[in-house]
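There's a structure below that I have some questions on.
With one protein chain removed, the remaining protein chains of the complex are shown where they sit.
For reference, chains read A, B and C in written order, and residue numbers begin at 1 within each chain.
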Amino acid sequence: MGIAATEKRSIGAFIWDYLTTVDHKKIGILYILGGGFFFLLGGLEAMVIRIQLIEPNNDFVSAQTFNEMLTMHGTTMIFLAAMPIIIGLMNVAMPLQIGARDVAFPFLNALGFWLFMFGGILLNLSWFLGGAPDAGWTSYASLAMDSPGHGVDFYISGLQIAGAGTLMGGINFIATIVNMRGPGMTYLRMPMFAWATLITSILILFAFPALTINLFLLMFDRMFDTAFFNVNLGGNQVIYQHLFWIFGHPEVYILILPVFGIFSDVFSTFSKKRLFGYTAMVFATMLIAFLGFMVWAHHMFTVGLGPVANAIFAVGTMAIAVPTGIKIFNWLATMWGGNITINAAMHWALGFIPSFTIGGMTGVMLGSAVADYQYHDTYFVVAHFHYVIIGGTVFGIFAGLHYWWPKMFGKILNETLGKITFWLFFIGFHLTFMIQHFLGLMGMPRRYWVFLEGRELDLGNFISTIGAFFMAAGVIVFLYNIIHTAIKGEQAGADPWDGRTLEWSIASPPPYYNFEQLPLTRGLDPLWIEKTEGNGKIVPGEPLGDVHMPNGSILPFLMSFGFFVAGLGFIYQVDHWLGYIALYGGMAFAIGCMIVRSLKDDHGYYIPKEELEEALVEREAD
Amino acid sequence: MKRLLGKTKLLFLLSFIVLLLAGCGQENLTALIPKGYGADSSFYLIVLTTIVMTFVFLAVIIIYSIVLIRFRKKKGREDYIPKQVEGNKTLETVWTIIPIILVLIMAVPTVLATFDLADASDADEHINIHVTGKQFWWHFDYEKEQIHTSQDLYIPVNTKVYLHVKSDDVLHSFWIPSLHGKIDANPENVNTIFIEAWEEGVYQGLCAELCGLSHSLMDFKVIVVSEEDYDQWVQDMQSVNVDDESLDAVAQDGKALFEENNCMNCHAIGSPADYAPGRVPVGPDLTNFGNRDKFAGVLEPTKENLVEWLINNEELKPGNHMKNMDLTEDEAGKIAEYLMQLKHSDVTPESVKD
Amino acid sequence: MVNQANTEEKVNAYEQERNKEEMKKQVISFALMIVLTLISFGLVASGHLESIFAIPILLMMAIIQVGFQFYYFMHLKDKGHGMPATLIYGGVWAALLTLAGLGVISWW
Partner (left out) sequence: MSIDHSLFPETMPSNPERATLEGKNKFMGLWFFLGGETVLFACLFGIYIALKNSTAGGPSSTDLFGLELVFFMTVLLLSSSLTSVYAMYHMRNNDFKKMMLWLGITGLLGIGFLACEIYEFAHYIIDYDFTFRSSAFGSAFYALVGFHGGHVIFGISWLIVLMIRNARRGLNLYNAPKFNTFSLYWHFIDVVWVFVFTVVYLMGMVS
């Protein structure tokens, strides 16, 4: 199934192929496409927010629209853009990095993607069906219950469906890494990105149930008049805050740990050096994940939990700075003494260090409870988490995309355009958010629809908005780069970066079965070891034989569609009996698909040994 | 690339200068010029943590710059393969121990300050005010003095004042940046903080938790007056006599209209005999309304504004719960005149500003 | 269905013996679990104990029972259960934190 074969097939067959695929690489690409689409949407919402705040007392949008924009911007960027793109990169790279032919549950993998996609679409349908959710991305209970219309119901249903998909993805990745590492690939020989995937997936597994429950409670309260958060009946909305942040704080690490993995791989590849202090890096990642679970209440310092709780959570929060610091210094030490190639991917990685350090600094500052009484819910916090999420996650995603683009599509993204993107985005980013630290302390709370004249906040907001335009320009250049590369890009070989890990030992893009023979890993950075100590080729870890592959299936798509319809019906069942039809019909359809899946045995198929032998010979000939 | 780099530097320089010019923000609004006990505690920690963190940042940036200058790929040695270093125990220990020490330096004062600000053991000996947040205004109930006010909070200078904060609908957060950090107004429990202002003046208060459409317009004022003035104000407020007003004719008409339209169903104009502890009116208490620094949180207290508000408040403050009374401009003018003449004390925001 | 024909010899004798041993242990665990349940219910039914004493005892009983479930019924003690155990304990840890957060802090 080479590129030539793909081109010959009709568009319909191509789309059908992607609708039914269970191949982790294609699902990864779907995730990146879907996440990319929502990233643009979230970016657009961000631009509306910044334009509204370009001058005091502006009336570019109404208060209602503004609240919808800020809610959807946050929700979209976190749940529908950053996380899916990261999961996409994991899907593409992780199985290749550990020498596996696929993930543990290819069917679930596809289901996870389609659930996310339909959940995202459901959430965004709210724009056309009477207004988007308007209670903030946190959707705190008392306000969310107060919110009229169906906006918050869309938030609940959409996130519930997308969240289920993410949870599946998490379980899938853990099982893959535990069971399917190639021969010789011990845990402590896995690339940092694979480690990050493992630990992130564990975080997803433990964090998402809290969100699921929280959304359920909010749903019951809004639709069926239960009393979880209804103060008059003894309810307590602080519970919502706790559960939200028990999920929400690990979520922050779900966003950042994978890109730590990406940066580790990128730094070591382009410095031509082994990752400095690999073991320490692994344990630092674990420690961050572990501590990350115990500090959720630092989002709630002003709730009035009392000095004991505030003090404990303050100290815990600051403690996270230690393992994070270890990582930063280890990256610097990786580059120290190296031979550093500064290309587009490396630009993002290098831009990350100072940006993220600032984000980490303000993070520690926020951990100081009493100081946080001033920072909390102001633009200081907005600046902080954008420094972490853009300076960390988004930079990491860009680095990862530039790094693995040749592996995914066989072409290298244009370097010059890549660097232009970086500089526009980098400048715009600091312009937008640096000033917001000061705006916050000068008395600008977050989620303010307007700020008043004569409060000396005008200039800062103006600069911030200008910065946002720079970032938008950077993204547009990146989009142009994708098209440009697709048409005119240079063909990439199997190993364009002089890579160190297993994914660079096979063709770009890889054959659908990944490895003819599973590779033998003889140490950390297996390809590098073979390059310096062997003949540059990975030694096979198993004899050539038939390879078992899973069959594609349209069921994940149909099942997710069923849940989508059911979700829609659920939102409207309070208004109209047609809602019940959609609810039960969609549910029945989805469950029907599930039953079909369990009743129909799907044993997959085998690629005959001969076909693989041919492929091997062909590769030798190149 | 060089040119671009140059431009970056210029831009950064520019934004830095801009920052200096902007200074620390508006006095009596910014948290960067603390004028009270709580804000000062926070500010001390802000400065301390910033200094420690800047130290870390500099360490990172210095190593980072050296790396970028010394170790980037150079002409003539493109194929150089560096030594594959596994790690370095001593170095790694150093950059584990030093951050731990730095964290301790920040953690100890934080814990001390946290307990210090939460100590409410002497609340009985001081002024106690019950603060209630509502969409989108604040109500103040002086426990011992038996006074209700809305939107303008009068307190004496250099005195501890205990605030017991709660919400009557959704979550709000009570924030006076120059005097004290935030405390959430929860619907299910009361949070207690104390504030102590060190300078007379009118301070800006804000709501810091998204609470609906007019979240950004939920302002209030803290009017810090001298102790004598405070006592005077309390006395004035306690002796308000609603019926015995020196109103002019227009205002008398306005008063009649105010009663005709049942405005008092929501808005109390407090005769002290009506005082009910813990009562939160449906709409803001209008006692001493003529002396408000702003009305509806953000509007200048002029007659035109007030008329506009009475006729078209949804436009001025979206989502507010005031009913539209279908008043004519003339009627609204009379009611506005009445309200503007409700000056029950000579201690006013204006008198403090002078 | 070749295996169905030969009902006498579905598994070799050694395996069969081992499985039987295992089963014996499981029946014993079940008996113990029933006893623990009885003690718990009896404790509450008698109504003698103050809740300060009763609650820790009840919780202890529950934890022991769950230990039997996990280790005997669900074979967590067997080989190849390292990762499941790790993640279950991870889950338990996260669960304890959640309980601490909601149980203790919600009361404040």
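In this text, a residue touches a chain if its C-beta (ideal position, glycine included) is under 8 Å from a C-beta of that chain, and two chains touch if they have at least 3 such contacts.
The structure displayed is predicted, hence computed values, not measured ones.
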{"item": "Visible contact partners (per top-of-document touch definition) of the missing chain", "value": "A, C"}
{"item": "Full-complex contact with the absent chain, from A:Ala104, A:Ile538 or A:Val565", "value": "A:Ala104"}
{"item": "Touch residues of chain C, complete complex, unshown partner", "value": "1-4, 6, 9-12, 15-16, 18-19, 22-23, 26-27, 30, 33-34, 37, 40-41, 43-45, 47, 49, 51, 54-55, 58-59, 61-62, 65-66, 69-70, 73-74, 80-81, 83-84, 87-88, 90-92, 94-96, 98-99, 101-103, 106-107"}
{"item": "Touch residues of chain A, complete complex, unshown partner", "value": "104-105, 108, 167, 170-172, 174-175, 178-180, 205-210, 212-214, 216-217, 220, 224-228, 230, 232-236, 239, 242-243, 246, 548, 595, 598-599, 601, 603"}
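The criterion applied here is as follows: only the chains that are shown with their structure count from here on.
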{"item": "Pairwise touch network: line, ring, star, complete, or other", "value": "line"}
{"item": "Chain pair with more C-beta contacts, A-B versus A-C", "value": "A-B"}
{"item": "Separation of chain A from chain B, taking each centre as the mean of its C-alpha atoms, in whole Å", "value": "36"}
{"item": "Multi-chain contact sites of chain C, meaning residues that touch two or more partners", "value": "108"}
{"item": "Residue numbers of chain B (touch at least two other chains)", "value": "189"}
{"item": "Partner chain B, residues of chain A touching it in the complex", "value": "62-64, 67, 135-136, 140, 142-143, 146, 231, 235-238, 271-274, 276-280, 302-304, 306-307, 310-311, 314-315, 318-319, 321-322, 325-326, 328-330, 332-333, 335-342, 350, 353-354, 357-358, 361-362, 364-365, 367-374, 376-378, 419, 423, 426-427, 430-431, 434-435, 438, 441-443, 445-452, 454-457, 459-460, 463, 532"}
{"item": "Interfacial residue positions of chain A with respect to chain C in the complex", "value": "174, 178, 202, 205-207, 210, 236, 238-239, 242-243, 246, 293-294, 296-297, 304-306, 309"}
{"item": "Contact footprint of chain A on chain C as seen in their complex", "value": "83, 87, 90-91, 93-94, 97-98, 101-102, 105-106, 108"}
